[in-house]
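Shown here: the complex without one of its protein chains, the others still in place.
Let's turn to chain A:
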Amino acid sequence: MRQERSNTSLVQSGHAVRFDWGIDGLRRLGQECAVLVVVDVLSFATAVDMATGAGAHVLPLPQEDDRARQAAEAAGAVLAGPRGESDHSLSPSTLSDVAEGTLIGLPSPNGARLCSVAAELGAIVFAGCLRNASTVAGAAGAAARNGPVGVVAAGERRGEHTLRFAVEDVLGAGAVISALPPEVGSRSVEAETAARSYRNVSDLRGELRDCESGRELVEWGYGQDVELACLADVSAAAPRLRAGVFSRR
């Protein structure tokens, strides 16, 4: 492939529904898409769905440790702690019974960072996962007002600087893309491929448990989180970032 590519190829121009990966993909989509859906199924977006579905609010924190603590404190948020050590953490099952109205600071180096960058680009940002795919798709489609929608698979970090393919995110993105109202418009090949992947899955639970991220969680004892994450379209939350905070509307 040649080094210089036209903008047309960069941003899947001409299509209303676009799909890309990770932080670079998000930045490219953000050049033209006023609406960005960040899909991080295991576990950030699923955690956001559980918390907002319970009537709580989520302050995404791209940083960890002290900086996260300071940011949470400044916002009056309850800081979610490390998995297994805290009442509330990135583990979605810890967020099912959070009290209505609570603001949870949720540190997540990948998912939260994508959301922060998307917001800095000036986009309307939704956090999407399998649980809320249809609800998010409806809200994102309405918010797009005839403009393009970008769906971003977060992927998983591999080491410091590389990103690996995460099958749960391509399936989550595909679920959102499949549920976008037809009037939004045509899908890029990339978007259609993600949608087709989702449509062709016969055993969603099995694939989520057996993919790399799923195996990791099951092995660590968080199989319950995979069970929550693989339930498609059970949630009425459409977590949208408003003034830096996700709420269910």
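What we mean here is this: a contact is a pair of C-beta atoms (placed from the backbone, for glycine too) under 8 Å apart; a residue touches a chain by one contact, two chains touch by 3 or more; residues count from 1.
As a convention for this text, contacts and distances are computed from a predicted model.
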| item | value |
| --- | --- |
| Chain left out of the displayed complex - its UniProt protein name, from "MBL fold metallo-hydrolase", "Sensor domain-containing phosphodiesterase", "Carbohydrate ABC transporter permease" or "NADH-quinone oxidoreductase subunit H" | "MBL fold metallo-hydrolase" |
| Contacting the left-out chain in the complete assembly, out of A:E100, A:E160 or A:E219 | A:E100 |
| Touch criterion as defined above, residue of A:R18, A:H57 or A:R187 at the omitted chain | A:H57 |
| Touch with the omitted chain, as defined above, among A:A72, A:L90 or A:I124 | A:I124 |
| For chain A, residues in touch with the removed chain | 55, 57, 100-101, 103, 124, 139, 142-143, 145, 240, 242-243, 245, 247-249 |
